[in-house]
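With one protein chain held back, the other chains of the complex are shown just where they sit.
As written, the chains take the letters A and B, and residue 1 is the first residue of each chain.
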Amino acid sequence: MSTELESDLTGAVEGGEHDEQHEPELKAIARHLFKNRAAVVGMVIIGIFLLGAIFAPLLTPYGPTDTALGSSLQGPSLDHPLGTDELGRDLFSRLLFGARISVMIGLISVVIGVVIGVPIGAISGYYGGAIDLFTQRFIDIMIAFPGILLAIIVVTVLGVGVENVMIATGLASVPLYARLVRGSVLSAKEQTYVHAAKAAGIRNSSIIFRHILPNCLGPIIVQSTFQIATSILWAAGLGFLGLGAQAPTPEWGAILSRGRGYMRVAHHLTTFPGVAILLMVLGFNLIGDGLRDALDPKTR
Amino acid sequence: MYRYVIRRLLLTIPVLVGVSLLVFFMIRLLPGDPARALAGMQASPEFIEQTRARYYLDEPLPVQYGIFVRDILRGDLGQSTFSRRPVALELRIRFPRTLQLAVTALAIATVVGVSAGVVSATKRYSLFDNISMLLALIGVAAPVFWLALMLQLLFAVNLGWLPSSGIGTWRHMVLPSVTLGMASAGLIARITRSSMLDVLRQDYIMTARAKGLVEQIVVYKHAFKNALIPVVTVMGLQFGILLGGAVLTETVFAWPGVGRLLVDSILRRDYPVVQATVLVLALSFVLINLIVDIIYAYLDPRITYDGAS
Partner (left out) sequence: MGTTTLRKVAVLSLVLVLAGALLAGAAGQPEEEVVVRDEIVIAMGAEPEALDPVAMTSAPAATVSEHVSQPLIYMEEDGTLAPLLATDWYANEDGDEWTLELREGVTFHDGEPFNAEAVKANLERFLDPDVGAAYAFLINRIQEMEVVDEHTLRLYLDAPFAPMASHLSHSFVAMISPAQIAELDDPDDITDAPIGTGPYRFVEWDRGSSITVEVNEDYWGDIPEIPRVRFNFIEEDSARMVALETGEADVVMRVPPVDADRLAAEPDIDVVYQTSVRQIYIGFNAQAEPFDDPRVRRAFNYAVDKESIVADILRDNAFVADAPIPDAVFGHTSVGPYEHDPDRARELLAEAGYEDGISFTLYHPTGRYLLDSTIAEAVQAQLAQVGLDASLQTLEWGSYIDMLDTPLEDAEHEVYMLGWGTVTLDADYGLYALLHSSQAPPVGNNYGFYGHDEVDELLADARVIPDVDQREAMYHEAIELLWEDAPWLFLHNEGQINAQRANVEGVIHHPLENVSVWNARFGD
């Protein structure tokens, strides 16, 4: 729940410093990224998870919802490398298929946050004045409203299920994007090319979307990488409160939440999903760190 | 400075009005009602009627909101639909507990985070640096409730060093506050480190060193103070997160604060409690960030608030 702040801070501390606004060259960024050992570790972690998720059906003979009541709560073995759960389902299969869900939750909630938050921030920053004042207050309100609560209420209204968790975590990230983008747009607005575009009579909307936003892409991408991690943590937290995925969906938070009831007799049901969440969040955070450094002209 | 503070205080009014509107209408979107959530299948139609009337839920929404605002202006936070007690009474007991937990967590996070960050920055790429930064990353990435369960199992069950749950002595505080502060500690350590590194690279530090000032003085007097600025910002934001994030920690450790109360109250459709608690949380969040900004001004004399936004 704190990665959002980190990225937040990135926006606050470094977002304003993208003064030069060079068109970042993809190659240079990639080179820089691959030289960063921590980022490479992050990419390897996420890569393994993605491969596991994509090829899940090939990696395990068991379906994620195949129950076998007779062989429940077994510890790790050759048949079941991570053991079985309370209904005799193979935990390894459930975690593999669950990786798909976690990645989807991360990605889609970020898309929701970006699609709503970025235009709000851009319009607020670009037009200024009354619009800015209004949206600023709106963002203040959203930020002062505890994020996890917003998510809890959204899921309670819309109902339990992975899609609604995505919407909930996505909405909770809207103010972060709005604030980040507003900051970037404010500084970009004063650039000569924007003045030139205005003087040339180009429409405001096209100035925003064609000229300003592409230059804010760096901070948005960095923020999004962290936000994927945050969303995964939030989804797990919702799952812990019983407001996550619908059973028998193998969402990690839900597996963990259910598994904690068996912590003392079958701790693998708590340990492994916890480690999986930790690793995936860690992976995205490392990539985020790497991207931030790679996109920052100061450190390049 | 005073003008700035007053301006900021005035700005909290629209924020609080907005939060109150948001929470008021959002919780009324929830299906179900307090009487059914309370008495479940035993809620007779009469009881549902009586309950709705008692809490003005049979009035049109704008009227209900009006009553809510009127009561708040009179200092009345309403009556819980679950316990039928005044919400103010409930919050007076529970809010300080969450505050206590959050303050302790933040204190631990700051002490641990700042010291680890400073040492890591001054001893860049040392073993200490690597290990503490790895721990910081893990602290940030671990799901807090999972961490809570694991620490509880280790320290309360297996080692028997600390009480497993509840409140009472300061020993009861240790596990919940450490768990809650873990992510913040990681974050603060990382911010401190990078901010420290930034500052140490600055010209005036180089000058100070060139002037032959003792390294200790350089680090303490010049670098440290400047490096603290972003750390203070994070602390302010973290505090809000800690207040809200206490939900999960409070659940695992049966800590009777507002976090768990809030979740339970949403599930119970206890509108008055949810409304009042969210408002109090929002108010404390806003005030804390104001305080942070003022501290900010003292730390960084370059920032002047008069006139500027």
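The rule is short, and it goes like this: a residue touches a chain if its C-beta (ideal position, glycine included) is under 8 Å from a C-beta of that chain, and two chains touch if they have at least 3 such contacts.
From a predicted model like this one, the values you see are computed outputs, not experimental measurements.
Touched by the hidden chain within the whole complex are the displayed chains A, B. For the options B:63, B:157, B:206 or B:287, the residue in contact with the chain missing from this view is B:157. Within the full complex, the residue among B:67, B:103, B:205 or B:267 touching the omitted chain is B:267. Considering B:19, B:37, B:57 or B:228, the position touching the chain not shown turns out to be B:37 (whole complex).
Across A:74, A:191 or A:246, the residue that sits in touch with the chain not pictured is A:246. Checked against the full complex, the one of B:85, B:201 or B:225 touching the unshown chain is B:85. Within subunit A, the residues in touch with the undisplayed chain are 65, 67, 69-70, 72-73, 86-87, 156, 159-160, 242-243, 246-248, 258, 260-266.
Listed for subunit B, the residues touching the missing chain in the whole complex are 30-33, 35-47, 50-51, 54, 79, 82-85, 90, 93-94, 97, 108, 111-112, 115-116, 118-119, 122-123, 128, 149, 152, 155-157, 159-167, 170-171, 174, 178, 214-220, 251-254, 256-257, 260-261, 267-269.
Keep in mind that, in the parts below, only the chains that are shown with their structure count from here on.
Inter-chain spacing, taken between the CA centroids of subunit A and subunit B, is 21 Å. Per the touch definition, subunit A reaches subunit B in the complex via residues 1-3, 5-6, 8-9, 12-13, 137-138, 140-141, 143-150, 152-153, 156-157, 229, 233, 236-237, 240-241, 253, 256, 260, 263, 267, 270, 274, 277-279, 281-282, 285-286. Contact residues on subunit B toward subunit A in their complex (touch as defined above): 11, 14-16, 18-19, 22-23, 26-27, 29-31, 137-138, 140-146, 149-150, 153, 183-184, 186-187, 190-191, 195, 230, 233-234, 237-238, 240-241, 243-245, 247-248, 251, 262-263, 266-267, 278, 281-282, 285-286.
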